[in-house]
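Removed from the display is one protein chain of the complex; every other protein chain stays in position.
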Amino acid sequence: MVYLTRRERFSAAHRLYHPGLSEEENERVFGPCANPNYHGHNYELFVTVRGEPDPQTGLIMNLKELSQLIRREVIEYLDHRNLNEEVPFLQGIVPSCENVAKAIFHRLQPLLHGCALHSVKLVETENNFAEYFGTEAEGIR
Amino acid sequence: MVYLTRRERFSAAHRLYHPGLSEEENERVFGPCANPNYHGHNYELFVTVRGEPDPQTGLIMNLKELSQLIRREVIEYLDHRNLNEEVPFLQGIVPSCENVAKAIFHRLQPLLHGCALHSVKLVETENNFAEYFGTEAEGIR
Amino acid sequence: MVYLTRRERFSAAHRLYHPGLSEEENERVFGPCANPNYHGHNYELFVTVRGEPDPQTGLIMNLKELSQLIRREVIEYLDHRNLNEEVPFLQGIVPSCENVAKAIFHRLQPLLHGCALHSVKLVETENNFAEYFGTEAEGIR
Amino acid sequence: MVYLTRRERFSAAHRLYHPGLSEEENERVFGPCANPNYHGHNYELFVTVRGEPDPQTGLIMNLKELSQLIRREVIEYLDHRNLNEEVPFLQGIVPSCENVAKAIFHRLQPLLHGCALHSVKLVETENNFAEYFGTEAEGIR
Amino acid sequence: MVYLTRRERFSAAHRLYHPGLSEEENERVFGPCANPNYHGHNYELFVTVRGEPDPQTGLIMNLKELSQLIRREVIEYLDHRNLNEEVPFLQGIVPSCENVAKAIFHRLQPLLHGCALHSVKLVETENNFAEYFGTEAEGIR
Partner (left out) sequence: MVYLTRRERFSAAHRLYHPGLSEEENERVFGPCANPNYHGHNYELFVTVRGEPDPQTGLIMNLKELSQLIRREVIEYLDHRNLNEEVPFLQGIVPSCENVAKAIFHRLQPLLHGCALHSVKLVETENNFAEYFGTEAEGIR
């Protein structure tokens, strides 16, 4: 079993805010991250797949195809976007680093064939990142 | 003459958009960067001062004081903010990387004493940055 | 289960030296790292916690609180310090990258509530780092 | 159990090409990576060992010795080399990131004493890397 | 005057070798870099233009257009290529970091309109890079 990782990037606006909480509660929990005018990040997304390299080609998966899949299914929806307002697969959740990593995992997981999605790592700043490996049913590490 | 640089960081939302241009014109010039819902970046700000190290202390300027000055006068206004909507010293300009670098230079330049502001470099993404050295009157390099 | 990581940094002096070994033995085992006048590093510390994101806030743990905890309990004791001479929780051990990572893990582990400490990764130089995941009793990965 | 990692680097030429496939097939599977005139990369190699730090020295393994082992057994054969033409332990395989990581693991694994080889991570570009942890017989994680 | 920089990347094979020198001379001057089977690098290319930001748009030059220009005129010819064998604008010169930086400068300089090419910086490895600012006739800094 070899693990292969592709990095893609997107720049997006967001705020940490839950409509089910009062303004004061949002402010208390999320601090400046709740700013109603938004802030933003350069996100780095690391998608790791695992599998046996094909005995002939030596590849788990064609990295160009992996890149195209991530761009078409994820980056296209997130880059130069507002994560609270414009992303169908993030509706109804606070776009925290944890939640966005999980949502990207669940979006990509059924689309991989011939190898398994191992993890999604989402780097929000040089100091903060979240990593998700799926549930046991999906094949946790 | 020695050049001393301090890096500070801020995360902000913005859009490239000029109210004096039509929506179509904004879209044509700025493309996805004109998204009305904003996008955002982790900005890296490099402030360079120049001067002669003090013969006794060996310092051009105390780096802690330089850091505090940048944080109080710049980062406090930009971090977790919307560059189009919330920053007094960016009003009336498109918050392009070029314009924001210039504005930060002009904000910091009169506040430095004992050494001169040499340049402001603003990194918007790992692929894009702008650098400003002031006008001749301010002491261009 | 999502894994969330916070990076903090400290700059410290140290030497690799065990008082129970002779000077020659220290020199033989540790080479230039045993220099009695010390050397030093910019350490990068990556603290990873794991847990289920809160269904409402989307957070495993508030990153600001995680940062404050690490700074108060670890960075405050290590930054601009001598790891051999000044750190109560490093007394009696050689401050190798391995040992310091373990000591930081054991210091932070009992202080986390609502999520578990997963790992401590300590980067000593761009070429060397150590990672510790605790013992089984503490919940090894 | 602590995990200790050493980074080493090498610059090499390669092409993705399997002699058992036709030119068209190689071109179809590998695209520009099959260029018969080769291309190349600055590879970063991360070798991770695991073990209990020695109670006296605090070390899992002497990092200088680990570095020397990797340089003598791996870097010496790969740096400023052509991975398709000149490396005995890569003969007969496509030098994909996956295959080279595996080959380096199998080359180093029997040479470590006192601690176990945990993983080999090979970074081909800032966007692509492969990681190998061995088979269960070798002590998979 | 503001300076705006765009980074692009390419992976290429090369060798340092001058056909006008004997094999022994090439070997003596260039050492392992003269390997007839080639080696390679991930090159980072930083192209800096200078100009006055447009008073309305705030841009010196549209970064997307700058990126497209560099990709069409430079990256397309260098990425996944052999710098000794396949690049028309590198024929007849040793593809040293210095020479390739100069050649890229001279290729891009006449194609920029509305702003001036300030410099080309070419990073060959994390330890080596060359930077070229043109001749006085072209407007040296």
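Lettered A, B, C, D and E in written order, each chain numbered from 1.
Going forward, a contact is a pair of C-beta atoms (placed from the backbone, for glycine too) under 8 Å apart; a residue touches a chain by one contact, two chains touch by 3 or more.
Nothing here was measured: the structure is a model prediction, and the numbers come from that model.
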item: Omitted chain's touching partners, listed by label; value: B, C, E
item: Contact footprint on subunit E, counting only the chain that is left out; value: 16, 18, 20-21, 29-31, 93-99, 101-102, 126-133, 140
item: Hidden partner interface residues of subunit B, rising order; value: 1-8, 48, 53, 56-60, 62-64, 67
item: Residues of subunit C in contact with the chain not shown; value: 9, 11-14, 32-33, 35, 37-42, 79-82, 85-86, 125-126
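We take it that only the chains that are shown with their structure count from here on.
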item: Geometric centre distance via CA averages, subunit E-subunit A, whole Å; value: 34
item: Shared interface positions of subunit B, touching two or more other chains; value: 126
item: Interchain contacts, given as pairs of chains that touch; value: A-B, A-C, A-D, B-E, C-D, D-E
